[in-house]
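Note that this complex is displayed minus one protein chain, with the remaining chains in position.
On to subunit A.
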Amino acid sequence: MLSEWLARCPHWLCEASANAWAQLWPEDRMLQLALYCAFGLGALTVLVLLQVLLLGEVSRRRTVRRQQFNEQWRPFFALCSLSDELPPSHAPLPRRRQLWFLLQWNRTQLQLRGAARERMNRALIALGMDRQALILLRGRVRSKLIGLTCLRHLADPAHWQAVQPLLLSRNSIVALSAAQTLVAMDASKAMALILPAAVNRPDWALPRLISLCQQAGEQAVTTPLLIVLSSSEDPRRERLVPLLVQGDPRHAAPWARARLDEGAPAEYLQVALRCLCELGDPRDRHRLLRALQHEQDTVRLAALQALHKQARREDSELFLPLLSDSSWWVRQAAADSLAAMPGATLEGLQHMLEQVRDRYGRDALRRAIAEVRR
């Protein structure tokens, strides 16, 4: 083809282009190599641009399809959340769109409360999509997470066996998502599994565990946590001590009192004091007073906050000396406590302010009074 075209090409044209090329194309080998590289780089750059445009176009089309799907199904979900009956007619749901359906269902569930959520659950089961959620647990990470979120909303203990193995997943996102789903199904049973497992999982960050404990509720947390703390020999269990604050303070109190009585490390004492703060038992007052003398300011602060919770009118004498504490935070907390004492009046506080000799304590109290007056 090319040879035919060249054969038909006028002689003067072929010669002129050949001459132009010979003038442009260098004879130097290095220069030739550099030009080859330049062409390569240019081609690569254009390829990257094409990839940019292609990816952009694919993503734009996917977004449009997704929006259309969501707009099609949004009225159906709205009807499901309002009625006990499944809406009589709905658009066909092809298999390849089942994932989007579950994603949209999960998102709708997040915006609902109470009976509406129950109705949505019934609709999902009526459509047979709960089975699809279970199938997703066998898929890749993203599918697993969509399935787990769906089962969390359903909170059906019948799915326990399917979810429990995922608690051991090496992927911490999957494992923690499975933990959340188990807690939704049966909080006490789940925490009995999760807390011992958490000892060996440093990749489960403490804030995530606190969130799990909050979801499970204090009744479900305390007993398994105390068992783990007392029975395990693993030093890594100490990481879980701060979780006790999320537990039932009545059950955690013996542990807390024991730590305060034995003079445990400061981190333990802080947690113990926070437990006793929640409990607010006046019989612990002597322990709190003793902790006020602790050398660590974090412990003194926790003791002060615990005392503040059960403060009586005459306790201002107790808090006044703390205005001259060496720790800035203790001084501010003492001032806040004094300003918020039961029966405290503005005149009384002003009078108290005049009595304070410590400059920093006076500043702290003046600030606290201004904030109380707001």
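Everything that follows uses one rule, which is that contacts are C-beta pairs under 8 Å (C-beta built on N, C-alpha and C of every residue); 3 or more make two chains touch, one makes a residue touch a chain; residues count from 1.
Here is the rule we go by: contacts and distances are computed from a predicted model.
When the unshown chain is looked up in UniProt, the name that turns up among "NADH-quinone oxidoreductase subunit N", "Bicarbonate transport system permease protein CmpB", "Sulfate ABC transporter substrate-binding protein" or "Glycosyltransferase family 2 protein" is "Glycosyltransferase family 2 protein".
Here the missing chain is touched by one residue of A:L41, A:I227 or A:A258, and it is A:L41.
Considering the full assembly, A:S211 is the residue among A:N70, A:S211, A:S232 or A:Q310 that touches the omitted chain. Only one residue from A:F69, A:W100 or A:Y360 touches the chain missing from this view: A:Y360.
Listed by residue number, the positions of subunit A touching the unshown chain are 26, 28, 30-31, 33-35, 37-38, 41-42, 44-45, 48-49, 51-53, 55-57, 59-60, 141-142, 145, 173, 205-208, 210-211, 214, 328, 360, 363-364, 366-367, 370, 374.
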